[in-house]
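A single protein chain has been removed from this complex, and every other one stays in its place.
Labels A and B are assigned to the chains in the order they are written; within every chain, residues are numbered from 1.
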Amino acid sequence: MLDIFAQFTAKYNYWAYIVIMMVGLFAMIAKRNLIKKMIGLSIFQTSIMLFYVAIGAKKGATIPILLSGTDPHHIDATMYVNPLPHVLMLTAIVVGVATLGVALALILRIYEKHGTLEEDEIISQIRSS
Amino acid sequence: MHAPVLTIIPLLLGSFLAVMAGWTRKSLVYPIGVLALILSSTFSVQLVMQVLSEGTMTYDLGGWSPPWGIVFIVDTFSAFMIALLIIGALATFVTCRDEIMAHFEEKSAAFVSLILLTLAGHVGIVSTGDLFNLYVLIEVAALTGYALLGLGNSRAVLSSLNYLCIGSVGASLYLLGVGYLYMLTGSLNMTDLTSVLQTFPPNASLRAAIVVLFLGLWVKMALFPFHGWLPGAYSNSSATTATLLAPMTTKVMAYVVIRLLTTVFPGGLAIPEALPEIAVVLATLAIFAGSAMAFRQTNIRRMLAYIVVAEVGYMVGGAFIGNRMAMTGAMLHILADAAMTLTLFLAVCNIARKRGSLELSNLQGLFKSMPFTMAAFVLGAMSMIGVPPLFGFFSKWYLLTGALQAEQYPFMVALIVSSLVNVVLFFRFFEVAFFEKPENNPGLLEVRWIRVAPVALVALLLIAAGLSTGLIVDKIIAGVIPASLI
Partner (left out) sequence: MGQRFIEKSYEETHTPNIVTAVLADYRGFDTMFETVVVFIAGLACFFIVRIRKDECIPDTYYYRHKTTGIVVHKKQLCALPLRGSAFEQVDADWAPQDVVITTICRLLIPFIQIFGLYVLAHGHYSPGGGFQAGVLIAATFILLAISHDLRTLVTRLKESTTHLVSATGVLLYFGIGVSMLLTGHHFLDYNGLAGLLGMSLSSGHSLGILLVEVGVALTVAASLITIFKLLSSKGTVTEGL
């Protein structure tokens, strides 16, 4: 019993990202307001960014910027966190923001047309037209 | 030497210059677009020649050799597909010129720019050899798609938002899969990944990674049951956008799946055993569902969109059945389907311009008023049904043979049933268009020869490609499938 608990807490970062991902997915599916759905999408994408950054972490390491005074020919790789996941997630964050921007533009047009942001009202308006 | 990247460069340059021209000198926008597409097509044909004579080309971007840098890998099949995509987009661009330039000037520049960027994204997806670069290019193609699909009839914006939600979830799932693979193997490069996975012990995380990766790709290519976004998006948007995107998006994603199955995970390396079986089941359901739902549609474009859903089933089923014949059939079907869908949608674009509405009741007497366009449509429809010697017949034949060899009888039944359903669907349309008398309105807008020529050329291409299928299979496809696949 105790070792199950130990196993659980040892990988707490992975559990955290799964919980956040499910929260985001739930918001996207269950909420009726379009803006809340978009926030759910953002949360979903953020969880994946957390996962990537968590993979690259090293115990006792600092951010991947060379400390002043290090000899460029003898750099200890264990002192610095893996930079590649950070780079990949910079790209992913920007892509997420761009998607959110386009989504907001689309939502603005929907609002201009239907006068409401609730999904069920929009669908009933379309069905009746 | 620089050929793999030269296909994308004119497209990117053209899109940036088109935006600048839209705000300074508006008359240059369309010429820039056409010039970029023509340059790109020339480079792509050159690339095909080079790859056919020299073999697979790799190109290190940034000068860094893989796996430190990003690499483009172009083999015979990718080169051919790149050429097909670019020439198809050129045909669409030339045919639908009036619809593109009908917006006000700065918006036309944005339209041209988005079209070029969509094409650049899709060509990049086909060429790249790096998993994360693939994600970025998928998002480039997707974002431009969301924007382009937002303009159309009154329901276009909602359909585009729907596509945005589902597509973003799919891309994020793909990213998650790539993350797991990187965590396990430490590599993002496709060839490097294969060599690492050869000696990798079986691992639950690896199985989860592969499942999530493929799930993301299936969502993006509208495999049943994730196809909900496709019919709405392609039928509510403007005709130009549907013509541009329908032959590209799903086929390119199917190409990615095939690339992963043949090069990154050859011979079922690291793939959980249940995954191909589930994929074939979903593919069979996709074919049945797509054909059944196409049956109930009265709008031509909506009907074609559901047929595209069924075609995705063909490609995925053929890829996952697991023998050489079926894989060849799937690859042939990607090429064939791109050409057939392009023909049909181009013809519909012309019909829409002439008649306005695309409801079946409005389309009487089309054979008389638009003979060449309808001839091209007939060729495309025959190819979809699978009539020899058109291209569609050969790809279906390979798929059927492969399914027979692997004893996948439900898939075979689905293939045959869908061909019959296609017969009914298209002949229903032909009956209205041929036998009924044309109404007395002279037609909404004229369709000049420059709009009919591309559609006719693409339709003739279907015949030419069908007759030379043996050549295509030997030269282009056979070398790409690993020899271990029987």
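Methods note: contacts are C-beta pairs under 8 Å (C-beta built on N, C-alpha and C of every residue); 3 or more make two chains touch, one makes a residue touch a chain.
Just so it is clear, the model here is predicted, and its values are computed rather than measured.
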Touch criterion as defined above, residue of A:Leu34, A:Met49, A:Leu106 or A:Ile122 at the omitted chain: A:Leu106
Which of B:Ala36, B:Val51, B:Val123 or B:Leu151 contacts the chain that the document leaves out: B:Leu151
Sole contact to the chain not displayed, among B:Gly33, B:Gly88 or B:Gly124: B:Gly124
Chain not shown: contacting residue from B:Leu137, B:Leu158, B:Ala239 or B:Leu335: B:Leu137
Residue of B:Trp64, B:Phe295 or B:Tyr409 touching the missing chain in the full complex: B:Trp64
Residue, one of B:Ser113, B:Asn236, B:Ser383 or B:Thr469, that touches the chain absent here: B:Ser113
Residue ranges of subunit B at the interface with the undisplayed chain: 2, 5, 9, 12-13, 16-17, 19-20, 22-24, 59-64, 67-70, 104, 106-107, 110-111, 113-114, 117, 121, 124, 132-133, 136-137, 139-140, 143-144, 146-148, 150-151, 157, 186-188
Where the unshown chain meets subunit A, residue by residue: 56, 63-66, 68, 72-73, 75, 77, 80, 82-84, 86-87, 90-91, 94-95, 97-99, 101-102, 104-106, 108-109, 112
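Heads up, the rule we're going with is that only the chains that are shown with their structure count from here on.
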Between subunit A and subunit B, centroid-to-centroid distance (C-alpha), Å: 29
Of all residues in subunit A, those that touch subunit B in their complex: 25, 28, 34, 37, 41, 44-45, 48, 51-52, 55, 84-85, 88, 91-92, 95, 98-99, 102-103, 105-107, 109-110, 113, 122, 126, 129
Touching residues on subunit B, where the partner in the complex is subunit A: 132, 135-136, 139, 143, 146-147, 150, 154-155, 157-158, 160-161, 164-165, 168-169, 172, 175-176, 179, 182-183, 188
